[in-house]
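For this depiction, one protein chain was excluded, whereas all remaining protein chains were kept in their positions.
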Amino acid sequence: MRTLYQITEAKIDVGALRDALADPGSGALAMFVGTTRNAFQGKEVRYLEYEAYGALAELEMERLGTEIATLWPSVTGIAIAHRVGRVEIGEASVAIAVSAPHRREALAACAHGIDRLKATLPVWKKEVFADGSAWRENVIEEDTHEGR
Amino acid sequence: MRTLYQITEAKIDVGALRDALADPGSGALAMFVGTTRNAFQGKEVRYLEYEAYGALAELEMERLGTEIATLWPSVTGIAIAHRVGRVEIGEASVAIAVSAPHRREALAACAHGIDRLKATLPVWKKEVFADGSAWRENVIEEDTHEGR
Amino acid sequence: MSGRVVVRLFGPAREAAGAGTVELTLPAGATAGDAVAALAAAHPGIGSLLPRSRVAVNLEYVDRATPLRPGDEIAILPPVGGG
Partner (left out) sequence: MSGRVVVRLFGPAREAAGAGTVELTLPAGATAGDAVAALAAAHPGIGSLLPRSRVAVNLEYVDRATPLRPGDEIAILPPVGGG
C-alpha cells in the first residue's frame, strides 16, 4: 500500500497527495479537504493557529492507515496531511486521500478516515478573533458511515 | 450555489475544480476522481476512448446539481468534469467535488453524485486492447450511501 | 410529422452503424418508436442494441410512443459507461 503522512507548516499540496497515490490499477480516488472557515457561531475568525504533537500525530496517521487497510483490504493507498502553525481563512488545514480499485471502498474509507482524524489526531486549534482567541475542541460524532 | 460542469477533451484539472468551489464559509470539500485502469478482467487495456452526448451530458450534470442541492440543502458548491476522447491509463476520466459547511453533507453528496453520474451521464467508454476493443457498460449498483 | 429527421447515434450504436448521424424519412404521425424501427431496418447491425437503448428527443428522454415533430433532434443512447 502506498502511504504518505505529513504534519506540515507549509501549505498542503492537495495535488501532491493525489500524485503520491497514482496507480494504474486503482480507478478510484476519494479525497476530503478541510478548510478554515471565516466564522464560528457568527463571530468573525481572522485566522487559525494549529499545534500538533508531531511525533504522535504521525504515529496516529500510521495507525489509521493500518486500520483502514484492515477494514477495507482492497484499498491501495492512503495519504494524509495536517497543517500546523498560522493558517489563513480558506486554506486547507487537513486533507486525506484514499485510492482503491472501486469507488465504494475509496469513499467509505475516506469518510471513516476524516472522522477518525478529527477524533484521534493530537492537534489543537485556536481561533483568533479581532478581540481575543479561543481553543476549539472537536465535537466527536458517532461514525455512522456505511458501505464497509 | 457555485457550480462548474464540464465535458472536456483536455485533461481534467482537479485543482481547478477545487478552486471553483473556494468559499471562506465552507469548511468541507469532498472529491472523487475516477482514473482509467490498465486492465479489465485480467486483460491489458492500452487506452480508453470516451464519447459523450455533450449537450445532454451537461444538462444531466445540472440536473444532478439541482438534485443534490435539494437532498443536502447546506451544500454550497458542486463541480463536475468528464473527459472525452482518448484517455491514457492513469488519467482522470471523471471528477466530482462538493463543498459544504460540514463534512457529512459534503461526503454524502459526493458519494451520491458519482453514483448518479455513473448511472445517468450519456457517456460511452471503449477499452482498447492490443488485439481489439470493447464498449464497456457500467454495472449499476444500488445507492446504499447513508448520511443524508 | 412527415418527412426527414436526423437521428444521432452514440457509442456502440454509432460504431455499429458506421455513422454518428442517420437521416430517416418517416410518415405522418410517426413516433419515436417508428424512428427506432426505421433505424433498425436501415442498419441491421445495431438491431440488438436498440431494445436496450434509451431515446431522447430534444435532450429529453422519451418513451417509444412519443410523437415526433418536424425539426426534432432524436438520439439513440445505448447503456452508458461514463466515469
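Order of writing sets the labels: A, B and C. Residues in every chain begin at 1.
Here is the rule we use: a contact is a pair of C-beta atoms (placed from the backbone, for glycine too) under 8 Å apart; a residue touches a chain by one contact, two chains touch by 3 or more.
Treat the numbers as computed from the prediction; the structure is a model and nothing was measured.
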Contact partners of the omitted chain among those displayed are A
Out of A:52, A:79, A:97 or A:110, which is the one that touches the chain we can't see? A:52
Quick one: say which of A:14, A:78, A:100 or A:117 touches the chain that got left out. A:117
Please output the residues of chain A touching the missing chain, sorted low to high. 34, 50-53, 55-57, 59, 82, 93-94, 114, 117-126, 135-138
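By our rule, only the chains that are shown with their structure count from here on.
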Based on which chains touch which, is the overall arrangement a line, ring, star, complete graph, or other? line
Distance between the centres, which are taken as Cα means, of chain B and chain A, whole angstrom: 22
Centroid of chain B to centroid of chain C, CA atoms only: how many Å? 27
So the centre of each chain is just the mean of its C-alpha atoms; given that, what is the distance between chain A and chain C in Å? 48
Multi-chain touching residues of chain C, meaning two or more other chains, are none
Counting only residues that touch at least two other chains, what does the list for chain B look like? 34, 114
